[in-house]
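Note that one protein chain is taken out, while the other chains of the complex remain in position.
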C-alpha cells in the first residue's frame, strides 16, 4: 500500500499532471491564462514557475494561448501527430464548442484515416456543467457529445484519487482523451497515493462506490457525489442502494453496470446535462436493451432541466439535479 | 383536396423555399455556392436567376457566401434578431460543426436570454449523414446534437410532401429550426400539393406511415424509407409492422410513439447516426421509461456502426443501417 | 472651449456636461455593482468598465440612439446605460431579479434592450461579432441608413470568426463599425502576449476596409472621431475597423483579485493618470464650463443616484421558479422535469 495523503480534487489533478510532465519531456500544457495567471480554476497554479519562466514571452511546456480555442486545439493536435503529448485546458468545456470541428473532425479521426500509422496522444480537459451563476453560455455539459464520437475516450472521474489516476492514464494513452471535470468537484477532498508515481486508474472501468442490493444509482462526475448522498438517505428508509460510478463514458463499462442492475433489478441514471438527449439516455437505453428480463421497474433517468442555464441562483439550483430529484426518481422505481 | 403533383424530395424542398420567399420579402437564402453554382446538391437550382442577377457582385436574397460557416451562421442569426427570416444552407451538415458555437451558444439562446423580447426566426438546413464515399469528415449525422439543445426545433422529414410542408412551417416559425435532410432522399419521388401555397405540415407531430399491430418501427429521415421496406418484407412473414415516422425530433411527439408501442408492445428504433449516443438512444430511453409495462420485449435499436465513415464502398455500406440490419433486430424482438 | 465649438460645432457645453454626468454615473453605478458582488447579491462573472467610460460615451453619443444598433460582449453595463436603459433594470439584472432587463435570467454579462437598440450583452469571446454584422445586414437589406456599433475586446480580436466576419462585411457592404476596446489585457494576458502584432488597427487592412487607431481616454476626441467614422459609414455603406486605446483599471472581473499576476502597481498608477473622468473634469474647469463646486455637486448626485438604484433593484423579487421554462420558445415550453 502506498502512503496516502488528503488532497482536493484540484490538487490531485495537478499532481497527476506534474508527475506526467516530470516523467515525460514530451508532455506539455497549453490553454488560456494557465501560466502567468495560474489558471482560472487554479488547476495549474504554480506550474509556469515550475516548468517555465514567468517573464518569458512564451513557455513551450506551459503555453499561455490567445482566446482561440479552435486554433490551439488544432495546434495541439498537430503537435500530437508529430509525437508530443499535449494536455489542453479549456477554461470551461463550454468554450470547447468552438474547437469541436478540430476535435471531432481532426483529432478523433487521425489514427483511423491514416489506417493506424499516425497516433494522436492528447488530452483535452476542463470543467463542464454549471459552476455558480455563469448563466446560459458558460454552463454547458459537453461529455455526451464527446462520448458519441468514435476515436475519442471520455473520462469523468468523481473523486480526487480517480482524477489523479485517470489524468495519468489519459496522458499515457496513445489516443485522444477528454477528461471532463466539474467546477463543483474541485474543492472536494479525498485520499490519494502520495509518492507512487506509477499509480494509475484504468480507462474503461466503472467503480462500485457503495454496494447495495435494492437499486443501482448510476452516474458520473459530480452526480456520483449526489448519488452517494442519496444512498445514505435511502439507507435510513431501509433501501440499500448501490452507487455505480461510471467514470469512463467511452469506453463504457457495461459489464459492471449490468452486473449491478442484474443484482438490484432497478436503476436510476443520473446526469447533470440536459435530460433530453444527454449521455444518460445512452446508458439507460443500453440497460433497457440488455437487462430487460432483470428489470423490476423502468430504468429511470434524472437529468438537468431542458433549459438554457438561468443566472438567478434560485432558478439555477432548480435546473441542476440534486438529492431530492434523485430521491423522487428512486421512489418512482418502487 | 388540392391538386397533387409528383415531385422529388429535392424539388419539393425547393418548392417550399420558393413559396415562402414569394410570400414574405423578409425571407432570404444564404450559403456556399447556392447561387451562381446552383447549390452542390442542386436544391437551389435556378434561384439566383429568379431572385437575383447572376452578374451582381452579390444578391441580398440569394447570398453566396465564402467558406466561413461560423461567420455566416452568425450573420444570419444577427439578421434574424433584426427581423429578417434567413434560410441558411450548409453544404453538408458535417460543416455545421464549424458553426455550432454560433447556433448553440447564440441562435438557440437569444429568445431566452432576452427574456422573450427578441425572436430569432431562422432555418438551418442541409444534408446530414452519408452520401456516397465522402468518407470520415463529410458523413456526419448531426441531428442528435441539435435535438439535445433547448431553444432549437429539429425536423427530419422522410417524404417529399413532408419536406415541402415542414420547410414552410420552419420558415413561418418564430424560433430557430434545423431542417435535417439526407443525401439519399433527394431523388425519391412522392405526391405534393401543387398549388396550395397555404399547405404546411405541423412541427411536432409524428406520422404513422403504415399501420400494424405486431411491432413498431420508429425512425426518421431516410431510415423511415428503410422501415417501410422492412415492413413489406415482414408482412410476407406474417409480421404486421407499424412504421412510425418521427419527423420532428424536437419537439418529440412521444404521444404518437407511445400509442404505437402500447398497441404493438414491441419497438425497434432506427437511426443512421453512430449507434452509441445517437438520438435513437433518447427515443429508446423514453419508451423504456414510459411504456415499461406495455413492452413484451426490450426496446431495440439499430444505428450506424460506431466508426468514422470509411471511404471504400463495401465498408461504407456496412456502416449504414439497411433493411437486413433492421430485420435482424426485429427478429430479436420476438 | 471656443476652440472646440468652432472646430466641432455639434458638441455644445451642455453636451460636455452631460458626458461628465453620464461617465460619473457609470463609474458610481459600477462601484455599486462591486459592492453588490462582495455582498453576495450578484454572482457569476461580472465585469466593470471602470477606466473605459469615455470610449462607450464617445461612440454612443454619436449615433442615433434607438435607431442605430449596438452590440458588445459581457462588459456591457456602460453601453446599456448610455443608450438609455433604465438603470434600475440593469442593476436588477446584475443581481438576478425579476425586474431585470432579462428577468434575472441573464445577469451582468447579458443585458439587452432592443427597444433602445441594444442587442447585448454576450459571453463567448468574439462570438457576437458576426451577429453585429448580421444586424447591419438587416439594415442593408431593408435599405435603411442605420449603422451598427460592434464592440469587442482586444482578446476577442484574435478569434477567427472576427475575420470571417470582416471579409463578409466588406464583401456585402455592411454598415458595421468594428470597435476594438483595446484595454491592454485579455483577462490575465497582456496584449503583447496574446497578439503577435499589438497594433490591432492593422487587422482590418487585408479586407479592403478603412482602419485606424484612435484614443479612447479623451471623451472629446473620442466623440469627434466617432462622429466622423459613423458619418462616413452611414454615408458610404461600408464597414470600418477601429482600434480604440483604453485601459482597464479594475481586475478582469469581480472575481479577479490578484492583478499583480499580470501587472505592477506602478503600471496601474501611470494608467490612472489617464483617467478619462479626471481628464474631462479638468477640461471643464480649465475652460470655465463648470466650476469645481458644480462638478462636486454632480459627483454627489450621481453617487446618491447609484446608491438609490441598488436599493431600488433590491426591492425586485427573485424570479418565480415556474418561470424557468418561459421564453425558451415563442410558442411552446420544452419538456419539463428532471
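Note that the chains take the letters A, B and C in the order they are written out, and that residue 1 is the start of every chain.
The definition used in the following text is that contacts are C-beta pairs under 8 Å (C-beta built on N, C-alpha and C of every residue); 3 or more make two chains touch, one makes a residue touch a chain.
These figures come from a predicted structure and were not determined experimentally.
Across the entire complex, contacts from the unshown chain go to A, B, C. Among the residues A:62, A:76 or A:131, only A:76 touches the chain that is left out of the figure.
Touching the missing chain, out of B:47, B:62, B:87 or B:136, is residue B:136. Considering the full assembly, C:158 is the residue among C:61, C:85 or C:158 that touches the omitted chain. Touching residues on subunit C toward the chain that is not drawn are 158-164, 166-168, 170-171, 193-197, 199-200, 202-203, 205-209.
Seen across the whole complex, the unshown chain contacts subunit B at 32-33, 36-38, 40, 57-58, 64, 66-68, 70-71, 94-95, 98, 131-138, 275-276, 302-308, 310-315, 318-319, 321, 325, 328-329. Listed here are the subunit A residues that touch the chain not shown: 28, 57-58, 60, 63, 65-66, 68, 70-84, 101-102, 105-106, 111-119, 150-151, 153, 173-175, 204, 251-252.
The working rule: only the chains that are shown with their structure count from here on.
One finds 31 Å separating the Cα centroids of subunit A and subunit B. Subunit B and subunit C have Cα centroids separated by 40 Å.
Subunit A and subunit C have CA centres that are 36 Å apart. Across the assembly, subunit B contributes residues 101, 105, 112-113, 150-151, 252 that each touch 2 or more other chains.
The set of subunit C residues that touch two or more partner chains comprises 102, 105-106, 110, 122-124, 127, 160, 328, 334-335.
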